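Please see the structure below; I have some questions.
Of the protein chains in this complex, all but one are displayed in their positions.
Our next item is subunit A:
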């Protein structure tokens, strides 16, 4: 009995009228935790009752404290008949279980009813007394902190990053139990809400246990999802990155000595623990599951694996060739060491079950190279979960996918996957499981001897540019782009060229990643949202046939999405994608694919070529005209876009390209930015090869489609920028005005005989119109940027497509004051870098000594449908994956590019009398511009169901959903405010399942949201300047 939960019911207000006769209500409250229930007295005849109850005390296990929510039910007393429920409040008390989070929950909570929505508010006080010995209880993991934020939370320092944690729990869905036939919709909804609340509590506790076993104290990048599998059950699963975090005192400078002292002992301590526990962990199904080593069917496994031993040599030998004396020799010297280190790291990471990280941005120096996106999908047929206590099947499914991802990463010469995420799409009994991430090479020996050499090898070229502001420990802005695999053994066809920043290492021509743009990456101009959208019709079918059909379609869908992405990227004049998220949703008669990413121009990568149009019937004159007019359009668009996104490339070596390619315009800006590095002939060839890759033949229907979608995308209106990442390169001076929003649209396809083409057009327009509407809505915030634009698509019914968007609009100052302050900022940035390095460097916890247990054996042929996924992902790899390298560099997690709170927005100044409701900001980002997060109060993870049987009366589907989303926001804000917070960061709407039956006048919606409750304070004017990142204009063509 290690904990005492205390609750006090203070008052209610705005209660609904429950007694028509008196227009009043006789309200009382039931407070329930576990199986214990207390009641308040009835407060008669009032809509604003004052209960002022005693403290209700629950003596409970901390295991229950973690699993169970506190359940508060407000009822209307009725002498003669059953008491009527007014509504409920579920309070997750998890934030009270950690000493560093909230200490008390106190405030007004909306009273929520699944049928009527919010019905008044109730004021509640909740406290927890924990007894000290709680750590001895094995089943609980009180005290482990959870963060949705996918970076090291501001005001914390990562001492150790332990790695991937995952867990899933399954249960029967109450909605599909037999009893549902006889109970009311309200009872069924409440059963579901309660069950999911319980399950996510349990899940969190179990993950917490794993974290404790690993020696960590927190989970960062916690991603929890629900799979509503219908008849076959309900799955709640979560992934995250286990870390040992340490609070930064006062947000100030942590000194280096302390840091080293902290990290190394913990490392010593942890390593053995990890090694021991890993195999014994019952949930890491590694050994028990029949491992299907992922076949990289398209290129022989032997090749990709053999590369490992030999490749690093080749890799190194290539580098110094580019010649600058000292740099070359240094590189050479560093060579062997590097190999050694890399191999160590690699083996260490390989030995780990899954070297995955759900983080999307990293402390400086963590990320060495980024190779590209790795993804895997598999199609499964759902069957009933027979034993909820042993969710083996689901576990095994994910296990397979993760293995596949791991092997993909390995084929790219990478030992880790960052920005990792998992998702599902379910339609009837078919389920598509998807996993994706970015293959990367991490620097895990960051603090050890010898690492400096490694660092210098990569940074050499750039050090020259940066020497005035960072010494050799500061990473360059291009290192992460350098390819981790070698040119001779490339896992897929790609064109490599020398890095435009340092001219010393190879970079790919295009880079796709799922992570955020590293803050110190050298970027030219601004970025923009790039989306590829695709619908594919599919025959309606059942069971295996259906699954096969989907599996067959998937690779094509992915291929086309990638082609579209690449074309649009070119059209924007950019060469890299960050935050790539590809969603594929399955419906009964179609598959919908939506890929979103933020395009940028990485200075290190070669300038993208133009897009060339070619007709198939070259002799037809009118046709030629048509082709050339399209060509002109495209060229104009590219020029316009470069203007729009301020991509001004300094061209030095125009003349070098005596290229025979007949494309007139953009040609001259293509690669070869450094003429002196006389090297390989191959470079010229490469450029040709590259050109060819972007010839579109417009006789081809696909190409027509591509063209269509290319040219119909309207540019963002003036004053607007958009991205789906945390930050927008090129914008730094944010104001404090932010507006988070959710927008949902459902489109009905009435036309039964749609072609793929028609369907695509509709879907494309749907997304475009949605964006246009957003711009229009938010026009008062101009100049502004829509950040973290998160689109989710679903096919809720036969002819419906649903698109939901959550994002935040942030205003910025138009006058780029930073131009003026550049010098000052360079200075402060240097300081910031120095600081963050001290704060954030951390060693990866790795067991470098152990050998890799995963040998690349041939794969056992798999019986299920996931082999299709293999096929499809290899398609991707072959065709689209462009490698990049992560600069080993730096993400200044703690100092996000905030502007000062200098211009307080109108919104935040309140002088109006009588407004008793405190303002709670919400944002999908991990920071709040112009503000400093001083405390994380705990995770917000809420699940709501709303149902109506009077759809028309509530304003139709739009009215219904509008009210519901507003209610969800209100409940999130209320919970945050009750925890003492004033903002939610890393907010996301994980799930929005909407079902309607207009004929019956009914609708139902499920929403799941999550985020981190925080307290922030406004920065004073002066201090605010500090953390801005100024990206130095890359002067790529000057030889060092």
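We adopt the following convention: contacts are C-beta pairs under 8 Å (C-beta built on N, C-alpha and C of every residue); 3 or more make two chains touch, one makes a residue touch a chain; residues count from 1.
Just so we're on the same page, contacts and distances are computed from a predicted model.
Chemist: For the chain not present in this complex, what protein name does its UniProt entry give, out of "ATP synthase subunit a", "ZSWM7 protein", "Acidic fibroblast growth factor intracellular-binding protein" or "Fibronectin type-III domain-containing protein"?
Modeler: "Acidic fibroblast growth factor intracellular-binding protein"
Chemist: Please identify which residue in A:187, A:381, A:537 or A:762 touches the non-displayed chain.
Modeler: A:762
Chemist: Which listed residue, A:183, A:247 or A:772, touches the chain dropped from view?
Modeler: Looking across A:183, A:247 or A:772, the contact with the absent chain belongs to A:772.
Chemist: Identify the residue among A:8, A:380, A:788 or A:921 that touches the chain left out of the display.
Modeler: Selected residue, touching the omitted chain: A:921.
Chemist: What subunit A residues would touch the chain not displayed?
Modeler: 13-14, 108, 110, 118, 121, 717-718, 739-751, 762, 769, 772-779, 800, 802, 906-907, 910-912, 914-917, 919-922, 955, 957-959, 961-963, 965-967, 969-970, 973-974, 994
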